[in-house]
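Not every chain of the complex is shown here; the ones you see sit where they belong.
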């Protein structure tokens, strides 16, 4: 999609200074602007870049007066930052929308498909699947039998959803996500082999959830693994069977949550955190990256470390851990003096 | 699949108390029962839920006598827990079995395909591939040239198996697994670039192995990366080139094992563990979650920490780590007294 300076000035109610016919097809920061990009100058500290930027068009505040010659085309607006944000929003809205059902998709005869959907090439839609209106499913995805996907949800390429799972409205599921694989449950036998425990529950993803690329969410042994409304999961996260994650909790990449753990609302969980099974993490908990959680956490707790404890205490302990070598030397010194004192007596 | 109370009572040799025509299509715990679900009451502590559960049918022991009115339909059986387990087994057995080869799959002319297989839509089967009887390969999978897959193995959607790898009998490989990608081997050059070392070995998965979603197992540089009989791998695990994992070892999610490490039989390895390359981990070893293993481990060792050492010792050290701030204060106090003592002399 290309826009000329003239079109942009019209949209943003600005005044052009330079070539009205120059066009852009992407957006960039001013210090990294390249030919064909639109940028903006808001913070005076970045003013120096306007004389060297290769961006084809730069939005500036209407009171901006150049101190040197400028080769880029300027568009003067009331507030360059909010105009840029406004343009960004428009830019995204008019991005050509994927629509239609590919002839190369496979859709079971008894699947129900809503209005205005996009179903891409080589995507498989199983039996009794129900797909809401305005849903987008990109190519090479697998939607197992009896899955339901509610309105406006976007499923990117190569997502695999096992049978019987339920996906809410307005969700975004990124490429390579696996939803509903068997939970990791095995009963040890007397001959040290393991017998698989059937995993016959499912996964329920509520509305407005976003799930990052290659994240895995296992189905429940019985009942459901539940991701509540507004949860945001980053890439490569592992959610085990029967886990429940409360509304609007945010979890960073590569974190793993073991079976049957319940996590509260509005928690913030860093990257590469590990949480043991069968725990209860209350609302508003904050867990630092790489922590290991082995016990329940109360409302508003902030923890760090593996095993994790209060973040402020962990930091204090760690300061002294860094000096343990010196600490040990001080003890040895004290012991020497102590011995001398005893001998002197 | 729906069952009426009448059908279930017949299967389990039970007596109905309530509506014999009510039907269920899923199973649930009593405290989470919903309409259309079958539940059971075994533990007397859960008896209170039977008056409020929304499960349509509940299995109870034949000596159970309600203390209050009950709206759900009861089926009285000798042992409610074992009857539930029996029903669960039946429920799974009669799940409609996937069968047949999709016209939308691609199967090379010289591939050998056994009896009673399922090959789903958009699955690719390369040259000289050999597929045993009763194997199931779900849609969107890729089976490279010369791969062999033995009887009864199930390969879920979107699995990628590179050429020349060998998969045993009765395995379950979950969606998104990658088997046989190149090991991570590069020879540093004098110009600080790296030259790829060809990875021409393969991966051998023995019988009765389960591999979790999005796990990756790299091919060997030479010879084979080997996963022995009965091994269970959770999701998002990384197995590097030339690793060997002994029989019936169980590994939790997000653990990574570096190149050429050999792991014994019957080990239990927690989640997010990292194991360095070229190590030997003996049989029956237990490694706590998030540990980092940098040296060989002997039979029956239990370790924790990064770098890991004996779990019982680690826990002792960690108790004092949590109090390091106080420990340092005690030393400072001792030093003050020590100084006074010396001055007093």
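Note that the chains take the letters A and B in the order they are written out, and that residue 1 is the start of every chain.
Here, contacts are C-beta pairs under 8 Å (C-beta built on N, C-alpha and C of every residue); 3 or more make two chains touch, one makes a residue touch a chain.
In this text, all values refer to a predicted model and were calculated from it rather than measured experimentally.
All chains share one sequence and 2 are in place; how many are there in total?
Result for the total copy count in the complex: 3.
Rule of thumb we're sticking to: only the chains that are shown with their structure count from here on.
Could you tell me the distance, in whole angstrom, between the mean C-alpha positions of chain A and chain B?
24
What residues on chain A touch chain B, complex-wise?
Within the complex, chain A contacts chain B at residues 106, 122, 124, 140-142, 144, 158, 160, 162, 176, 178, 181-182, 184, 186, 192-194, 196, 198, 200-201, 214, 216, 218, 222-223, 236, 238, 240, 254, 256, 258, 272, 274, 276, 292, 306-307, 309, 313, 316-317, 319-321, 323-324, 327, 330-331, 334, 337-338, 341, 344.
Spell out the part of chain B that touches chain A in their complex, as residue ranges.
27-29, 32, 88-89, 91-92, 102, 104, 120-122, 138-140, 156-158, 172, 174-176, 208, 210, 212-214, 230, 232, 234-236, 248, 250, 252-254, 265-266, 271-272, 289-290, 318, 321-325, 327-328, 331, 334-335, 338, 341-342, 345
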